[in-house]
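A selection of the complex's chains, in situ.
To keep things simple, chains are lettered A and B as they appear, and every chain counts its residues starting from 1.
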Amino acid sequence: MMPLHSHPSGRHFLQIPGPTNVPDRVLRAIDNVTIDHRGPEFGELGRAVLAGMKKIFKTEGDVIIYPASGTGAWEAALVNTLSPGDKILMAETGHFATLWKKLAERLKLQVEFQEGDWRHGADPEQIGKRLAADSGHEIKAVCVVHNETATGAVSDVAAVRQAIDATGHPALLMVDTISSLGSVDYRHDEWGVDVTVAGSQKGLMLPPGLSFNAVSAKALKASETAALPRSYWDWKEMLAINPSGYFPYTPATNLLYGLREAQEMLQAEGLDNVFARHKRHGEATRRAVRAWGLEILCVKPEAYSPALTAVVMPEGHSADAFRKVVLTHFNMSLGQGLGKLSDKVFRIGHLGDFNDLTLCGTLSGVEMGLGNAGVPHNKGGVQAALDYLAQTSRAQPA
Amino acid sequence: MMPLHSHPSGRHFLQIPGPTNVPDRVLRAIDNVTIDHRGPEFGELGRAVLAGMKKIFKTEGDVIIYPASGTGAWEAALVNTLSPGDKILMAETGHFATLWKKLAERLKLQVEFQEGDWRHGADPEQIGKRLAADSGHEIKAVCVVHNETATGAVSDVAAVRQAIDATGHPALLMVDTISSLGSVDYRHDEWGVDVTVAGSQKGLMLPPGLSFNAVSAKALKASETAALPRSYWDWKEMLAINPSGYFPYTPATNLLYGLREAQEMLQAEGLDNVFARHKRHGEATRRAVRAWGLEILCVKPEAYSPALTAVVMPEGHSADAFRKVVLTHFNMSLGQGLGKLSDKVFRIGHLGDFNDLTLCGTLSGVEMGLGNAGVPHNKGGVQAALDYLAQTSRAQPA
């Protein structure tokens, strides 16, 4: 067999914005023997992970766990609440918003795509205006990506909800938190979200293979009349059996072991501490980027992502060539530019199970890679990050 | 945290007909660090597992790997090839055939369900007759479960294909091999199957979380006009990128590590040896059942499953009460009766990573459990199995 770790000596730096570095505790949990998913032990596990997800989504509503990747949870959000030909409003925040749009179109929904420049979050004002104009309430749902993984820009979800509510429009609000949940502050209930979509492989620190819907009462009601055909993604059968801790079809048992472990790690650190850690690492990263004289893709400071930073490549230089230098010289994977940003940006993931020194190693790899790849830049990015990190560091509780 | 192994001393006997006992080699593989699913290492992995699946399906056609459980692959088979309102013919072999039917109905297909008594495989003759009568070719597909996990009866897939072909009917043939692939002889190409559905957690010796479609050229052609909405399950995008070893959305990387390991184990043992091993264990199990004076659910010897044996509980006795005794006294999980067989049968899984002595332990647990639960039976089942196993044993190659 080809060895799984063909990389040279030492630990690979997986600094794409997900999948993130899975902690050993989670990997070890996943490695436990598979149990009977109809036996008594499983019920306990199932109840624990479902309850744990509610705390992370900050909801008292329902949570669905799918054996699927995040794309499946996107599909689930739509097919459970909508009917063929329904009109929905989506905000073009970047590549992932665009993929979700394409998925919706394949499901035969009519998508109105609010144009964006891939450097901002969704625009609440524009959304409010469009809904106000929709006096016939043809728009059934508004779909927003919380943390656009392709750009590193965060949408203000609470503001979007307020904009919708201000118009009195009954549209559902659906939010993709695939790369924010467990990394960036998020509040399903408080912010009035109807369906939240999430995945396992980012802030939840798991390998890919699980995805989630958090569901409001209003979304649940919509599902009663939604006519898109569905079975695997159907909430109804799930919710009927979930209270006992079981699932209607075979769940991904071993990934659920990991989920429970990850939930415990997040609770032990404290969600607020987790969010603060991510914000601090985002700021340190941006200080490095600025010191290098490079441009941060996200143009609005209040939208800066705590989970990743996308950096614009100087004109005439290939981001992919640079990333290849970083991979082959320094054993680090960085995120590529996606869609229309292909080869034009690179993305630094600073989310998940992460700490100061790993960030310093990461930024060192970027700085050395810029030099080795011949990308014009100033030295001193790592130094700028060190200064900020040192100044804001404090002893961790034992 | 609640410990994952709350069972008492020693290794739990997981003798349900899947998920099966995952070998340590596979668990260890899954436990490797997650890599960049867009990086060069991943492409190699992707190409390897896709090629490996073709050998196991015995196909030179296409194979799709989903981050999903088997139910998802059922849905994928239908939504890629059919349009709303299409008529399909399904054979009622048992509970899983019934679940697949319900799933099809939820997708707004018209299902004609050929009645069965849950003690036989599908009836090729009956299928042939029905298709012959369908002169307008309204029936778009015939769906058969190869190894009905709820009953332990195997359908003769080659005979079904011949029956279809004899009528000149163009219906697609779709086969569920979730509990047979890697345990029972199966030949996608030779038997002329159009879509084969499979899952990871049975003969492939993995935890649940991966599922598969093997696809014929005819099925692929059907997908071009099939109008059921689909995105996650869509073959097209998968097949466009799979040749490079990559996937259109995030794959379940760590389970793919396990898949590669499992493929190597199956190839090292040799598929024919694997099938022979399962048949021999099935025969030993049935000899035990007969010695106990109990009834095998499957009534046709040529349909006996090499993967599991369902045993009919004597009238007036609860199969579930018996299973509980076995679990609490002897630390073994047996399969429950499903659907209309609930509490009336129990199922012994003898598939996956398994050997003679584990089978002897399994049958010992059943025999002792029958006694402890007060189920009328004759002793000597284990002895009958020992006699057969000893007589048919031979030194393993080093």
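As a convention for this text, contacts are C-beta pairs under 8 Å (C-beta built on N, C-alpha and C of every residue); 3 or more make two chains touch, one makes a residue touch a chain.
Because the structure is a prediction, the values reported are computed rather than measured.
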{"item": "Homo-oligomer size of the whole complex, from 2 visible chains", "value": "4"}
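The working rule: only the chains that are shown with their structure count from here on.
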{"item": "Chain A contact footprint on chain B (complex, rising order)", "value": "1-2, 4-7, 12, 14, 16, 19-22, 27-41, 44-45, 48, 66-72, 75, 84, 102-103, 106-108, 199, 201, 207-209, 228-232, 234, 249-255, 257, 260-261, 264, 327, 333, 336"}
